[in-house]
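Let me begin by presenting the structure, written as structure tokens, before commenting on it.
Every protein chain except one is present and positioned as in the full complex.
Letters are used for the chains, namely A, B and C, taken in the order the chains are written, and counting of residues starts over at 1 for each.
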Amino acid sequence: MVGRGLLTFKTTPSIMATGVTVGPLEKKSPFFDQFDKVYDDERCGLGTNEHANAKMMDDACKIALNKLDSNPSKADFLLIGDLVNQMTPSNFTASALGIPYIGLFSACATSISSLITAALLTEVGMSNCAIAGAASQHMSVERQFRNPVEYGAQKPETAQWTVTAAGAAAVTPYQQGYPSIEKATIGIVNDLGMTDPLNMGAAMAPAAADTFVRHLQGFQTKIEDYDCIMTGDLGKTGFTLYKTLIENKGFQANDSFRDAGVEFYGEDPTFLAGASGAGCSSAVYFSDVFGKMMAGNYKRVLLIATGALLSPLSFQQKDTIPCIAHAVELSMK
Amino acid sequence: MNENKYAKLEQQTSPKTPYLRNIVTAFITGGTICLIGQFVSLFYMTYFDFTERTSSNPTVATLIFIAMLLTGFGQYKKIGQFGGAGSAVPITGFGNAVVSAAIEHRSEGYVLGVGSNMFKLAGSVILFGVFSAFVVALIKTILVKFGVISW
Amino acid sequence: MEGMLIRKVLLLLLMLVLLSGCSNHGIRIHNDSADASKAEEILKKDQRLTSAVILFHEKDLLVGIDVDTFSRFHKKKIEKEIKKKLEKSYPDLTVTVSADRKMTIVLDKLIRKNEKDMGKKIDQLKSLLKEET
Partner (left out) sequence: MSIFITAFIVGGLICVVGQLMFDVAKLTPAHTLCTLVVIGSILDGFGMYEPLIDFAGAGATIPITSFGNALTHGAMAEAEKHGIIGVLTGMFEVTSSGISAAILFGFIASLIFKSEGKA
């Protein structure tokens, strides 16, 4: 053990396949051609938003397993989560797939927390194929955390747009030629008193910076060791704050710094500060980053996903927004 | 980094609220909605038996109807993002709040969904409207009783 | 971008102000029972009015007035004042004065069409004006 919450995986479990499904609006994304499946309907042709959320996750898991020439009956664990009430969409996905299941909630950091859990199960030899992933559906999240979708409230430039996307990754014991999970840092909840749910980037930035610093100092690595250091969904405001915070700690941000939320919708001003949601980080990590690693463009990456751990109840009761960030280090050997 | 320091940093970094732009767009949007309302009200005065006084009722209903269509076709939120308070303060904003909540909660059924959630956003306006009307009328009645003021 | 927006708004306001200049002034009178000259004089003297319609019908004297922009704040007071003056000059007639647009709209229509059942229409108008929201 290198430090509290810092994990080193000796067996370096691999991510052998991924599946990413997105809604119709995500056609605007520059990553569009890397997504596996696009629905033409925000509700995937189903009755409710929540069903659509479950369906997207279900499809993403099946796509990932298909790429392994496998099927749900051969998977050992399902480790997924989403943002809707008590994670019911994920529970329905688990029920449909019939894979032994642990639901995970770290808000938008679920993409990484699930990956870490899958890697741990694989590391101790208890799993040959664990599915990790996260999903979010725009309308179901908006109506729960903010206002009805059609309500005409003016959003500030710091507001982010919850994506409709699901990403799943199949984690297996080490395989040559696939990205492998080497190290991870479990986040500590940070709360610097931010209360504005329309500026989540600012609330999450300290958590991201904290986990980043802990990871680099704990494992004695440098920024130059990584081809890409990508945060999940800080958005434009949060990303700037995060870079300022790590500069205060003596790190100089460079071109290898990316943020999935900033990049997800390109430069379209309709989306204000950028994308957010559990599906945002998982969709980009499991399509763009995974693809670039497979193609050999990235040798070593650090993925930091941040989650704002608020509920509609907590912010109406004027509580602050506690935030967490988990990090995982992938490399191609 | 402590909370105060971070709050300061956050304020420096977050994009500034474009006060002037927001005021201008709110003025134009709100003014236009009221202008449309004035045309509608003139229409009711000219072709139906309504006076200036009584035409406000059908005018309000008509504007809420228009707001319903705009909300249903997904346009009101765009007006809202542009106009801010300009589209929230007129009665159309009240209509939008009710209609958007009604549409949103249809998936939970008409009784538990639409019925109980319709006034999720607009209910507080009714509460404070009724309560303040009660208090103001009560105070005025008492003052008149004691001869401080007259009606 | 902000500067452009503000300039556009100013232009719009200017146009509105210019447009407002073109409204019809003057007094229209319809008379079938009494001498209208006194009423006309009273109304013409009042600087706050921009236009007016006077209609005499049997025992009724109906006056629709249009007050200038800022006098609209005291519309009720102006109505009352004019009514009092008219009642003094025409003690035999039932005087109804209103600054409500509906009044001028209906009176203009009645004058134009010169309908037979004017009495009925006038009663209807009077009851409309009594309604509150």
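Everything that follows uses one rule, which is that contacts are C-beta pairs under 8 Å (C-beta built on N, C-alpha and C of every residue); 3 or more make two chains touch, one makes a residue touch a chain.
All values reported here derive from a predicted model rather than from experimental measurement.
Here is the thing to keep in mind: the chain we left out touches A, B, C in the whole complex. Note on the undisplayed chain: of the listed residues C:Lys8, C:Lys44, C:Arg72 or C:Lys113, the one touching it is C:Arg72.
Although one chain is not drawn, its touching partners on subunit C can still be listed: residues 13, 16-17, 19-20, 23, 68-70, 72-76, 99, 101, 132-133. Residues of subunit B in contact with the chain left out of this view: 17, 19, 22-23, 26-35, 37-41, 52, 56-61, 63-65, 67-68, 71-74, 83-86, 88-95, 98-106, 110, 114, 118, 121-122, 124-130, 132-134, 136-142, 145, 151. Residue-level contact of subunit A with the missing chain is found at 23, 25, 42, 138-139, 142, 148-150, 153-154, 161, 164, 268, 270-271.
What we mean here is this: only the chains that are shown with their structure count from here on.
Chain pairs B-C and A-B differ in how many C-beta pairs they share in contact, with the greater number at A-B. Rounded to a whole number, the gap between the C-alpha centres of subunit B and subunit C is 32 angstrom. Subunit B has its Cα centroid 38 Å from the Cα centroid of subunit A.
Residue positions of subunit C touching 2 or more other chains: there are none. By the touch criterion given at the top, residues 47-49, 143, 147-158, 192-194, 199, 202, 206, 237, 240-241, 244-245, 248 of subunit A touch subunit B in their complex.
For subunit B in complex with subunit A, the touching residues are 1-3, 6-7, 9-10, 13-15, 17, 22, 71-72, 74, 76-81, 83-85, 87-88, 93, 96-97, 99-101, 103-105, 107, 120-121.
Note for the complex: subunit C touches subunit B at residues 1-2, 5-6, 9, 12, 100-103, 105, 124, 128-129, 131-133.
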